[in-house]
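Working notes, structure below.
All protein chains but one are shown at their positions in the complex.
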Amino acid sequence: MKSATVRSSAAAAAAVPKAHVDVRPIMLLVALMVLGLLLVGSPSTWLTLTVAGLAMGFIIFIIASGLTLIFGLMDVLNFGHGVFIALGAFVATSVLGGMAGWTTSPSVLLNLLAVFSAMVVAMVVAGGVGWAFERVIVRPVYGLHLKQILITMGGMIVGEELIKVIWGPLQIPLPPPEALRGSFFIGDAAIEKFRLLAVAVGLLVFLVMMWVLSRTKVGLLVRAGVQDREMVEALGYRVRRLFVGVFVTGSALAGLGGVLWGLYQQSVTPQIGAQVNVLIFIVIIIGGLGSTGGCFIGALLVGVLANYTGFLAPKVALFSNIALMVAILLWRPQGLYPVTSR
Amino acid sequence: MIIQRLLSHDLPRSRWLAAALMATVLLLALAPLLFPGAKSMGVAAKMLVFILLVVSYDLLLGYTGIVSFAHTMFFGIGAYGVAIASTRMGEGWLAVATGSTLALLASLLLSLLIGLFSLRVKAIFFAMITLAVAAAFQTLASQLSDFTGGEDGLSFRNPLWLSPSFRLFDAPVLGVHIDGRLLAYYLLFGVVALAFLLLLRIVNSPFGRVLQAIRENDFRAEAIGYRTVVYRTLSNVLAALFATLAGVLLALWLRYTGPDTTLSFEIMLDILLIVVIGGMGTMYGAVLGSVLFVLAQNYLQDLLALGAGAFVGVPVLGAVVSPDRWLLWLGVLFVLSVYHFPTGIVGRLRTLAAAQPDEADKADKADKAGR
Partner (left out) sequence: MNLLTLAGVHTHIGAYHILHGVDLEVPEGAVTVLLGRNGAGKTTTLRTVMGLWAASKGTVRFAGEAIERQPVPEIARRGIAYVPENMGIFSDLTVQENMLLAARGARHADQLDRARLQWIFDLFPALQKFWLYPAGKLSGGQKQMLSVARALCEPRRLILIDEPSKGLAPSIVNNLVQALRELKAQRTTILLVEQNFRMARLLGDHVAVMDHGRVVHTGTMAALAADAELQQRLLGLSMGLSTGLSMNAHA
């Protein structure tokens, strides 16, 4: 009887208009895609570029999502996040290199399993290193922003050098496995198979993340902690432990992103971390520090824009990201979806 | 005393440090006589350029507490200014003057913009934005190849008196020929020395003290009545201008400018490493650190090669001690410095000097408590 009361009250509450989701940033993405169609002209080229852009965007989201949560929850900005990206990419070269039997096979299933194994191993390694990184490098400098920036930078230098120690300082090719090379054709549009895979993985990660954040208690704690960490502690939750978990997850995700990025670029260098770092920072500034939704839209915007400008005006590519960042900050100085009550 | 006034009353305060600094000044001043080889002159010149570059960064990081990753961008602007002017206008003092002036103006504007736009936000935001801007600039430089020579950079000729083939006197003086290289070297030396003294004057002035107050507690500084945005922006601008100057000097020495001589992120990291290990907020730390760093960069590798020779064939150890991986050790030293020696080498030397030799332990404790 009492449960019925609560349920009916919930139903009654549902009749009360809920706060509307702010769709303007999503509209911005759609507007960008429409603009791209107009400027590019050919729908098939547009489709190719857009899929490529979305793929790139999803990969960037996977990498950046962890970082934005880490910052939102514990006010720690890991300038060394790039290390995990590079680590993931290099681990993939070793795993896929060792599974040459599967990667050269024409069977899609074996190929997918090989890539999947690389992803899993990369995530485990990156997560493990992330745990060590948090303990040794980050933990002593909570709340000291200047030292954080310096020390995480230092961590990145050391990490990059250690990668060179293990894998050598040179570029290593990372081609996708047999069956995942080449493209599907929809009319005139060539859609690279691997990019579709990246979109699929990215979408999966996004959905899982959203589910965890909105439907589980842990996710609830993270969302609450991003807003008001002190109050969450006062409610009896050990936020420090939560943070380690988020840090490890963020690092693992960066490793996963590294695998995908390496396959997307088809090669891996030790500088890959530093290169992607800049993109990541732009994305999380655009999205709003601490906001997963903002990070998602921001990543897609950056990915799609990069591919459009790469086609239309290649010289302006990286500049376009800065311009986008400036434009969005002028519109919303705290990012697309600012996190309230910091 | 004259020395006191020259150094704006900011003395080394440690005998070891003073000795090291004096040795540095002497050796750099007499480098063309003592180490006339091409490589050693190059090392000495690089030391000079780095001293200016890092000392200007210390103003920003050590004294004002701002982390910026755009310092190499201003460095590059100075170098490219001279290079582009000399290439387009034909070499000569007019080109150098035009290029330098335009570069300084560009840096002034850019640093003002960056300062006003981003200094209103949190430190982390600012750091990220400077990172992004510097990266964009680097890409721009390699993309606008008609203008900047792209990846290959620009080679150009210096004004007559600074050209290597120029001879002031036919006969050697004190055993060396007074040629363009020597003159260029002493130009660098003179400018860097003056700039250093000027910066020392700046950080020891009332302005400098306000910067330090802001670094310690910007809320309180604001509450007392200092417009922190103004001071921070000024600090940004000054640091940028001196970095641009360093770029001009580098271009004049190398007679070449490219994305990797000035704009690369590796150089930015090097600056960070030097200023932290040397000692933030001391000025002298940047000097000492630059000298040690450039020495290490050029000669430590040889040392490591010796060590690596012992480990040939041993898988991981061999790679770790490899001379190419010297940056690894520097990185470890850097991380340790941030934790345990926040005052850097100079701070350590000063603390040790402040205590009696057999009370080094007490100095350690005071050091930890003070920071």
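Think of it as A and B in the order they're written, each chain with its own count starting at 1.
Here, a residue touches a chain if its C-beta (ideal position, glycine included) is under 8 Å from a C-beta of that chain, and two chains touch if they have at least 3 such contacts.
Model, not experiment: these values are computed from the prediction.
Of the chains on view, those touched by the hidden chain across the whole complex are A. Screening A:L32, A:V232 or A:A252 against the full complex identifies A:V232 as the residue touching the chain left out. Contact with the omitted chain, checked across A:A179, A:L220, A:V244 or A:A323, is made by A:L220.
Counting the whole complex, the residues of chain A in touch with the unshown chain are 2-3, 5-6, 9-10, 12-14, 16, 18-19, 216-217, 220-221, 223-224, 227-228, 230-240, 339-341.
Throughout what follows, only the chains that are shown with their structure count from here on.
Spacing of chain A relative to chain B, judged by their CA centroids, is 35 angstrom.
In the complex of the two chains, the chain A residues touching chain B come out as 71, 77, 79, 137, 140-141, 145-147, 149-151, 153-155, 157-158, 161-162, 164-166, 169, 274, 277-278, 281-282, 285, 289, 315, 317-319, 321-322, 325.
Those residues of chain B lying in contact with chain A across their complex are 65, 67, 122-125, 127-129, 131-133, 135-136, 139-140, 143-144, 265, 269, 272-273, 276, 316, 319-320, 322, 324-325, 327-328, 330-332, 334-335, 338-339, 342.
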